[in-house]
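Report on the structure given below.
A single protein chain has been omitted from the complex, and every remaining protein chain is retained in its original position.
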Amino acid sequence: MVRVRLERVSKRFGRVVALKEVTLEFEDGSFSALLGPSGSGKTTLLYLIAGIYKPSTGRIYFDDRDVTMLPPNKRNVGLVFQNYALYPHMTVYENIAFPLRLRKLPKRVIDEKVREVAKMLHIDSLLDRYPSQLSGGQQQRVAMARALVKEPDVLLLDEPLSNLDALLRVKIRAELKRLQRDIGITTIYVTHDQSEALALADKIVVIDSGVVQQVGTPEEVYNNPRNLFVAGFIGSPPANLLTGRVEKGSGCAIVAGQRVCPDLPISALLELLEEVIVAFRPEHARLDEAPGGAGMVSFEGEVYAVETLGRENIVTLMVDSVPVKVITPPDMMPREGSRMFIVVPVSKLKFFDPKTELNLEYLAGEHGETTGMQQRG
Amino acid sequence: MLSLRGLFSRREGRVEERRDVETVSVTRRTIVLSAILGAASLPLVLVYVLLVLTSFSKDVVTGVELLQGRGVEWTLANWAALLSGQLSTILPGTVTVNIYSAILNTLLIAFGVMVVVVVASTLAGYAFSRMRFPGRRGLMQFIILLHAFPGVALLIGVYMVYLWLLNAFFARAPGLRDAYVIAYTILARASLEIPMSIWLMKGFFDKIPWEVEWSALVDGASRLRVWWEILLPQVKPGIAALAIFSFLAGWEDFVYVYVFTYLGTGGRMFTLATLIEQLVSRIETAELPLAAAAGVLYLLPTLIFFILTQRLLLEAYAGGVKG
Partner (left out) sequence: MRLRIRPELLVFLAPAFTLIIVFFVAPLILSFYVSFTHLESWDLRDMRLWTAENRTLLYNYYRLFYMLTHDPDMQKVVLTTIAFTFITLVLNVLGGLGLALAAYLIEERLSTLFRSLWLLPRLTPVAVYALLWYYFFLGGPQGTLNALLMALGVIRKPVDWGFASPPLGPWAVIIYVNALVGVSFGMIIFYSALKSVPWEHVIAARVDGASTLQVVRYILIPSLRWHIMFVTVWQLLSLLTTYAHIFLLVDWGLVDRWWSTTWSLYVFMKAFYTGAGETTDQGLAAAAATILVAIGAALGLITLRLMRFHEAMTEPRGEV
């Protein structure tokens, strides 16, 4: 169990910059998620920690040990690949035993450990089978077992659930979280699924185009997105974004015809801008036939579509030809084309500078700067 | 047709080949393994180099003279003799041979084999790849099996046919006779390559998507036209590889030219291969440098082809066998 630290790590492949000056720290025993879209560099980052890639610049530390140049076989990490990479010519038992065999442990010890790990992951009945005879979920567990059997210092998971069907994914997710708690191993989990990251991780690193966008707890990342990318990526459905014009001198902005007046210090920062982007989450808004009262802002929009999800509905409305989504109780099903008000508490609004794409709250220093936050792009 | 250069030049921006983790140094093991490989390759390199050196020397070069600083008596006499058809530098005029005829015969046979193999196997390969006919599977198995047969067993029968045809039709027409010998040698040698060449071309044709032909066939084109105008251009690399290999097969052959052009004509016709055989089996040791010159001459096209198409050869060779 180690603390993993990256210092100004960059990775270039030829002319392509996969990662740019990444500085991050992963606490001992924590469960962190690297969250980002395809091509964001998250798998590259994982492979750098594993020792598969060598950083173009920067250094990597496990506790106080500089492991930057060390090959994977000297780092004691466990890695679960996205497509499992099980050795096809070995049985499940042999796959799991492989890391221990390489260390030349006595047979008895190997057998003991393999069976222990297999039992923990509920695959002890599959030990004689070959990978081709297993289902996706079973293969995934074998890959996990192989990674865990050598009691690594760090556990790395590359989208381990993305090849599984939705039901299985949710089931295994809970088991994973429990497992990590029990073992207490520093875990880094790569995913493009934001709900997965929110569900599993103690800390989320949001990454895009090789640059870290925000580091924070799920709560922080969800409620206080640092920039437009995070706001638009986290949450399902993601936050609604509306562009408005700043009304100089009043500390307010005009958004979709409505006057929005935030409190200090945001109102002070507004003065510095010409335009502002306002964001709010679908679940913080409600639909009404009449505009809301004090402390609320009401945007008028035309109902475009209604999606019924059973537990709730998602209603999409067009506000000045910009789609806005609102989550409503399941019995609310307005007619398409009808005009309604989207009522949001002003306190739930987030304000972003269109040029830097940063959340104004962060500019005001409302939230502590944690390592790894850089300008977007 | 694409220019030769265009056919063989590498495409820009190749995908980075990944074989291992980046954190393991390739350099160290490269040095160790290269040293071992180099040591094993030493005799191989040595013999080729010495052959070239010997051809320019009065006596056989063993390399030791150079190491001991004794120096070698360099001379062009071997080449002069060879290229003027004299088979002896010591006693010029005693044994002569038409060296240019030997070269020509070798060239003819090589080209002949190339043409025959390419034509026959691109035609048949297409049929096996695309057409449905009874016994298709069985026939293909039969072909592979044929390749497994010992050539020497066939040789007796092939020679019989050769003799029979020779006596039956060509005994009284000396001019035609030589042409017959060359033609027969070409056909016999080419046949050896046919089974595998069909398999190779079939492999290349298999890779072309069906849709490409379907529209042409639907438009009413005949199979032959589809083959000629649509498919052949797409398997050009395959044809090129096959052409090179079959040319080399014809060029470097010994057994067939020995049996048919040499034995079959009572020692009258020569090719470079049989010339070298005679040079060494008949003349004393002192003429070995002359034989070396003949060897280098014979080796030249191989070396040239080799250097020009190095990479292509390596990949095409593997591609064909994978099937």
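The first chain written gets the first letter, and so on, giving A and B; residue counts start at 1 in each chain.
Everything that follows uses one rule, which is that a contact is a pair of C-beta atoms (placed from the backbone, for glycine too) under 8 Å apart; a residue touches a chain by one contact, two chains touch by 3 or more.
As the structure is a computational prediction, the values presented were derived from the model and not from experiment.
**Student:** Given that one chain is not shown, which residue among A:83, A:125 or A:195 touches it?
**Tutor:** Considering all chains, including the one not shown, the answer is A:83.
**Student:** Which residue from B:34, B:96 or B:215 sits in contact with the chain not drawn here?
**Tutor:** Residue touching the absent chain, from the options given: B:34.
**Student:** Consider the whole complex, including the chain that is not shown, and state which of B:82, B:99 or B:120 touches that chain.
**Tutor:** If we include the chain that is not displayed, B:120 is the one touching it.
**Student:** Spell out the interface residues on subunit B facing the chain that's missing from view.
**Tutor:** Within subunit B, the residues that touch the unshown chain are 17-21, 24, 26-27, 29-30, 33-34, 36-37, 41, 43-48, 50-51, 54, 59-60, 62-64, 67-68, 116, 119-121, 123-124, 126-127, 129-134, 137, 140-141, 143-161, 163-164, 167, 187-188, 190-192, 194-195, 198, 206, 210, 214, 217, 222-224, 227, 248, 251-255, 259, 263, 272-274, 276-277, 280-281, 285, 288, 291-292, 295, 298-299, 302, 305-306, 310-311, 313-314, 317-319, 321-323.
**Student:** Could you list which residues of subunit A touch the chain missing from the display?
**Tutor:** 50-52, 71-73, 77-79, 81, 83, 85, 87, 89, 98-99, 102-103, 146-147, 150
Keep in mind that, in the parts below, only the chains that are shown with their structure count from here on.
**Student:** With chain centres taken as the means of their Cα atoms, state the distance from subunit A to subunit B in Å.
**Tutor:** Result: the chain centres lie 61 Å from each other.
**Student:** Show me the residue ranges of subunit A that touch subunit B in the complex, using the header's touch definition.
**Tutor:** So the residues of subunit A touching subunit B come out as 13-14, 51-54, 69-72.
**Student:** Looking at the complex, which residues from subunit B come into contact with subunit A?
**Tutor:** Touching subunit A: residues 16, 21-24 of subunit B.
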